[in-house]
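Shown below is the structure under consideration.
The complex is shown incomplete by one protein chain, all other protein chains being positioned as in the whole.
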Amino acid sequence: MSLDPGFIWTAFLSLFKALPNTLYITIVSVFVGFIIGTAIALIRIYRIPVLYPLASAYVLFIRGTPMLMHLLLIYFGLPIIIDGLASALGLGFNSTVIPLIGFAYISFSITAGAYMSEVVRAGILSVNRGQMEAAYSIGMTTPQALRRIVLPQALAVCLPNLSNNLIGMLHGSTLAFTVSVVEINAQAQIVAATNWKFLEAYIAAAVLFWGMTILIEQATAWLERRINKYNRGGVA
Amino acid sequence: MIELKQISKSFGKNQVLQSIDLTVEKGEVVVILGPSGSGKTTLLRCINYLEKPDNGQIRIGDFKLDFKTAGKKDIHNLRQRSAMVFQHYNLFKHKTALENVMEGLLIVQKLPKDEARRRSTQMLEKVGLAAKLDAYPSELSGGQQQRVGIARALALNPEVILFDEPTSALDPELVGEVLDVIRKIAGEGITMIVVTHEMGFARDVANHVVFMDGGVIVEEGKPSELFGKPKEERTKQFLKRIAPEPSYSI
Partner (left out) sequence: MGRKFDIHYLLDFLPKLLSYLHITLFIVAASILLGLVVGFIIALPRLYKIPVLQRASQVYVSFFRGTPILIQLFLIYYGLPELLKLVHIDVSRANVLVFVILAYALHSGAFISEAIRAAVNGVDRGQVEAAYAIGMSGYQAFTRIVLPQALAISIPILANLVIGNLKDTSLAFTLGAMEMTGKSQTLASATQHFIETYIALSLIYFVISTILERTFHYLERRLLRHEKQVAEPAVRYGKRRLWKRTLITRLEKGG
């Protein structure tokens, strides 16, 4: 077996160059996705007319198609729309102003939004109806009750799922190489191809992702213990 | 004074409240009795707008509202004049006893933090929980949770406190401590409407007893009248079933 263990380390170090791109994509998509997801979840729970079927269709479509499709559809579709609008309205710019990583941000946020909405929805529905009533009974408005009473409890419930989604988006960020963004996977390909040492480069990439995933899992477990301090149990 | 006029409410085809009229004087303790499904809990929830009546008006003090035309502001206004104690306590699970009581003072009444804390501590002392300020609901017994619920309602200083079967989810040995607290605050002249199955409590504490069945008020009056010599057949039946007369006299 021709494995060059020393090169795994070399490759590993060179992957750190691409780490920021991976992290940017992951963090932006999870953050924006969470905002989109919360909005979609509220629209679906409160069955807001007009928006409700749209939100349902969005979630259904995104969950029913591969993340790669979302990226490719945005990458090839968005410029057509933007350029069409720009020329129709006589605006002085075109789609080339969007950096490549921008397509990853946009499309992965859309992906994450659909998955997040399911997580947030389940979290909100898991909070007992009585909590909302109690909030009303002391005179809170709906936004106050949602923000102060329901969401904090829902967040604690959906923390494991949120963490799973975060890991999913971290792993999904590897797709960005298809639109020429140099994240860890693309960097591994570059290192592999220039040195003709493919296995070593991918081992290094795997170790890096594995490490980051374990880190997220540990952080989640720690956070869970902290947030759930009110579930100390005892007499019911 | 609280005045309910022609409150009606249906769930689908099932009419649970049929044009209810009820007047509660300031400082009065009103107990609503009735078999399950009689509409008594629904009526209570309507007063706090946790249920939207199909028809009717309500007046609490100088505030008047028609349920048919009520807007968001009116609802908010109505809720600020009443407070509710729930059957299943409904304490905010992620907040301590103290935080539960403070929440409404801080967020709704916008009191400064020190003031809210001072008043909340005072209320928790009143219900005998001075030692449990920092306990989360999951660390409290049912009776303690319900007493926090009462402190939470009391702190808001509402014009009326609504009690929705406050002891029916409790283990029998815990009922007493909660009833004692309610009895104590009833003595302070706070207007209360209580839905309960505790006949002894109704007899002792109420100024006014209302018997509901099938979505209407069958009979109302002073406890001595209603328990002593009920006029309606349905009332007699109900009282007999729930508190059978002793077969001997003392």
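We call the chains A and B, going by the order they appear; numbering starts again at 1 in every chain.
Simple rule for what comes next: a residue touches a chain if its C-beta (ideal position, glycine included) is under 8 Å from a C-beta of that chain, and two chains touch if they have at least 3 such contacts.
The shown structure was predicted, so the numbers you read here are calculated from the model rather than taken from an experiment.
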*Which listed residue, A:Leu23, A:Ile45, A:Ala122 or A:Val182, touches the chain dropped from view?*
A:Ile45
*Return the single residue from A:Leu3, A:Ile35, A:Leu54 or A:Ala221 that touches the missing chain.*
A:Leu3
*Pick out which of B:Gly37, B:Gly61, B:Gly189 or B:Gly228 touches the chain that's been left out of the picture.*
B:Gly37
*In the full complex, which bits of chain A touch the chain not displayed? Write them out.*
1-3, 45-47, 60-61, 63-69, 72-73, 76-77, 79-80, 95, 129, 132, 136, 140-142, 144-145, 167, 170-172, 174-175, 185, 188, 198-199, 202-203, 205-206, 209-210, 213-214
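The criterion applied here is as follows: only the chains that are shown with their structure count from here on.
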*Taking each chain's centre as the mean position of its Cα atoms, how many Å separate chain A from chain B?*
46
*Taking the complex as given, what residues does chain A use to touch chain B?*
128, 130-131, 133-141, 144, 148-149, 152-153, 156, 229-236
*asked:* Show me the residue ranges of chain B that touch chain A in the complex, using the header's touch definition.
replied: 48-50, 72, 76, 79-80, 82-84, 86, 88-96, 103-104, 107-109, 136-142, 152-153, 156
